[in-house]
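Every protein chain except one is present and positioned as in the full complex.
As written, the chain order gives the labels A and B, with residue 1 at the start of each chain.
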C-alpha cells in the first residue's frame, strides 16, 4: 500500500481528537486510537523518506516535566521539531512557580504563543491528571476571555493514572510485530509486576497497558504479589473493555503461572497503590521522616518478591518459549543496571533491539496527537504535505 | 481600520530604534514608544489571523537571565520564535563565566551568530543596567574590530533601573482599555507601594511605570511609606516628563488617600532604595551574615505597613469604585499566595483576567523591539509579510 492509499483510508475515520486534550486513552473513541496509530505510521514513513512534515512556520511547544525523564523528553522534543515547533522548557526549579504562583496563572502566562503543552506529572497519586485538567481549565478560560489567541493542546506525557504516549507506542509496536490490530485478537498479554530495588515507581504504565490493550480482544493477565494493587477504577475499566472487545481479563498472583502460553509479556515494577496514597499524604505534609520510613518499609517489602524476575525459566513457559517482551525502558536488568531486578540479562538482551523499536514509535505517536489536535482533516493536510514535495534535509 | 492602513501609518513615524539597544524607555523618543506599540499591535493581529511573521530563516536570540523568571523568559522565547529566532540560554551556573571570564569576552563569545541578546539583571542596584552597557560596549568593539559580522541588539528584560518591556506592555493595555493614548490625558494613575512578606523586590517596575506613564499627560501619584524611596534621578525624570506632557506628578505617603478618584492603580511591593544600596555592598563583599541581618530588618520593617494592602475599601475610593488594576504578576494575594500581601483576594479576582490581558502584550512588545532594531523601515517589511501570505500553522 503506498502512502496515498494510507492517507485516503483516514477519510473514513471519524474521531474526537480535534481541539481536544489527550489525557487518558479511555476517554478516546476506538476510532481515535486507530487514527493516532495510522497518522503516526504515515509520519514515520514520511520522515524515513526525507519528506518534510513541517506544519508550523513558527510556534512553541511547552514541555513541563515535573519528574525526571530522558526518553519522553526527547520524544516530545522530536515530535515538536518534526512539525516545526520549538520547545520551551518550563523548568520549575528556575521559575517563579516555586514562589506561590497558582497553576491557573502560570498556565496563561506560558500560553500566549503556545501551540502545545506536554506535561509529565506522575509523582503523586491523585495529583498528576488533576493538575493537567486544571491547566486545561485555565486555558479554556483564557480563550473564552480573550487572553489567548487559540487553545494550546495538552498531551499527557505520564501522570498518576495513564501514560498514553507509552501505551500507544507499545500498541504500534504490537501492530507491527503481529501484522495488524486484528491479529491481536485472542492473544494473551501478561502485564506483570516485577521486582526492582527501587521505590515509588509510577502505576501509570501498567494501568495504561491494561486499559488500552483490553480494547483489542486480547486476553489480559494482570499479575502481581498481593498488596501491589493498581487503582481499582482503572482495573474496572480494563475488565469492562475486555468484555466489550471479546477478550478476557484475569488477575493472578504468581508470575510463573501467569506467563503460561503468553504471546506478549510486560514485566515491570510498580509501587503498590496504598503505598502511593500514603506517600502523597506524606509529601503534602512534607513529612520527610515519614517518607524515609515508608521508603524503607517499601523496599523491605519488595525484597520478599525478588523471585518476580522475568528469567529464562519463565520465558520458557510462554508461547513457543518466545513471547514478545515489552518494556517502557529503562529496565532494571539483573547484573547490569542493578544486582537483582525486573529481568534476567540474557533474556533482556534477546529482546533488547525490539524494546528499542518499541520506544521508537513514541515520537511519532506524540506528533500524531499534535497533528490531529490541530487539524480537523488529517487526510487533507497529509495529502498537502505529500504534494508539497519539500525535503526535510537538503532541497 | 484594516491592517494595511495600520501599517501605512507607520511611515509617518521617525524613530531612534534602528540598530539601537533598548535599555531605558526614557532614552527613547516619544515617536519610538508609539512605534513599538503600533508594531506590537500589528504583530498581535497578524498572529491572531494565522499570518506567519517569520523574518529570520535562521538566527539566535540569547537569553541571559541573571535572576529567576517565568513570564519574561517565556515572553522573550515567544517573541524570538515569532520572528524565527531560536533561543539559546546563557546559563551562568553551567557556564564558565563563574570561573572568572570577563563580561567583555563572554559577550563576544556568545555573539558570533547572535541576532539579539535579552538580559535580565535586576538584583543589584547600580549594577544591572551598567552590565547591559558593558555588554553593549563589548559588542560595539567586536563589530568595529571585525570579530562580529553584525551587532546583536540588546533588550533590557529588567534591570535595577527600568523594566521597559513590562511598562510598555502595561501601556499597550492602557491604550486598549481606554481606547487610545490620547484618552489617557488627565487620567489619574497611582503607583503605590504595597505590603509583601518578601524582601528585596526590584525597584524597576515602579520606576519604569512613573517614568513612562508621565509622558502621556497623566496625573501620576507615587505613594509609599516614608523610607521606601525610589532612585531619586528616576523620580526627577518622571517629574520632568509630567510637566512637559501637561500632566502632574505627586508623591504621598498614604495608600488610602492616594487612591482617591484614581482611574488606574498599580499596587506593588518594592524594597527601599537605601536598603537595596546596602544590599549591593553586602553582596559585593559576600557578607552573608550582613545580608541575613538586612533581610530580617527589612522584613520586620515591612510589617509596620501591612495595611498597605489594596482592598475593597481602598478600591471604593477610586473613580466609580472601579479603577483599572494593574500588576506585573505574580501578585502577592492575601490568603492565596501568602497570608497577607499586596492585594485582597476578591479585589484581585475582579481584575485577574485583565492582568492576564496586560501580561499578554509583553511578547509582542519584545518582538516589536526586535523588529524595529533590525529593520529600518518597519512599514516596508510588515507590508511584505502581508503580501507573502504565508500561514503560521498549516499551508
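Here is the rule we use: a contact is a pair of C-beta atoms (placed from the backbone, for glycine too) under 8 Å apart; a residue touches a chain by one contact, two chains touch by 3 or more.
Remember, it's a predicted structure, so these values are computed and weren't measured experimentally.
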{"item": "Hidden partner chain, touching residue among B:110, B:282 or B:323", "value": "B:110"}
{"item": "Among A:81, A:240 or A:254, the residue in touch with the chain that has been omitted", "value": "A:81"}
{"item": "Contact residue for the chain not shown (choose from A:6, A:34, A:47 or A:130)", "value": "A:47"}
{"item": "Candidate in contact with the missing chain, chosen from B:86, B:338, B:353 or B:386", "value": "B:86"}
{"item": "Contact footprint on chain A, counting only the chain that is left out", "value": "47-48, 52-54, 65, 68-71, 73-75, 77-78, 81-84, 86-87, 329-330, 332, 336-338, 353, 356-357, 359-360, 362-363, 390-395"}
{"item": "Footprint left on chain B by the chain that the document does not show", "value": "55-60, 86, 88, 90, 94-97, 99-102, 105-106, 108-110, 112-115, 141-142, 145-149, 374-375, 381, 384, 388"}
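Convention: only the chains that are shown with their structure count from here on.
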{"item": "Gap in Å, rounded to a whole number, between the CA centres of chain B and chain A", "value": "40"}
